[in-house]
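Every protein chain except one is present and positioned as in the full complex.
Moving on to chain A:
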């Protein structure tokens, strides 16, 4: 048996190994159970002691040598293959992502959630009321006199209902009365809801739209308190940099009454809400003793807020169900 020959052959063979799979084959061929080196080692037992000793040592040394060569080559090949794999796996991060189909909530939903969050954080409860109202709740109980031009400010849709002639609420204020009839102060509430006006439509007017009523009543709620609440609200909604101011206005269900104007991304003052201190006659109509309670009420057009915030130039878009429009929210 000549190990030298085998050695030579093995070394030549090893140089031909190109990848991990071939290396494994190589290992099996020579070191496996039926491998040539294994065979040599096994066949030692048939030799004389002297030969066995000499050849044995040589063969074992050789085996170790080969084993370590295999290990070296292996780690070298692993490195090499990782590199190749990485190259193959590399992706073009500039190619577009896989589209996730998701829907869109309506801009009015987005804005109402924001508004509701802000008022909830200030301790306001959110309640809702009916769209179909009686003349009493929409006008009379709110100190809006019958047969007075003040009532003309609310162009009303009347319904052919029987036995009572009903109407579509022209504002969310009827809920002031409905709520106070059933609850005693102190309280703070907001009432969002759809309201209706009998008026011709254009870019800033529509026959149905959304309003938010606010009402806070206690023993000492003042105009100064109103200013604090409303400024907090507007700043949280539109940002700290806005400016606000107030000027006198008239709503029959408040006294004093005022409007709030705001400067937002523009140098013009925009009327943003009407408000005032709850009129004693409204307290009377819900059965409160007027002198005992005092508070403020306000009303905001939600559509207008959404239009300002999202720069929507036509209120009709909000009710158009046009997906070009809705997909942007």
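Here is the rule we use: a contact is a pair of C-beta atoms (placed from the backbone, for glycine too) under 8 Å apart; a residue touches a chain by one contact, two chains touch by 3 or more; residues count from 1.
Rule of thumb we're sticking to: contacts and distances are computed from a predicted model.
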Listed names "Phenylalanine--tRNA ligase beta subunit", "2Fe-2S iron-sulfur cluster binding domain-containing protein", "Sulfate transport system permease protein CysT" or "Cytochrome c oxidase subunit I", matching UniProt entry of the absent chain: "Phenylalanine--tRNA ligase beta subunit"
Per the touch definition above, residue among A:216, A:234 or A:286 touching the missing chain: A:216
Candidate in contact with the missing chain, chosen from A:46, A:92 or A:147: A:147
Touch with the omitted chain, as defined above, among A:16, A:162 or A:311: A:162
In chain A, positions touching the absent partner: 101-106, 108-109, 113, 116, 119-120, 122-128, 130-132, 147-150, 153, 157-163, 165-166, 168, 186, 194, 196, 198, 200, 207-208, 216, 218, 220-225, 227-229, 231, 245-250, 252, 255-258, 277, 279-280, 294, 318-324, 326-327
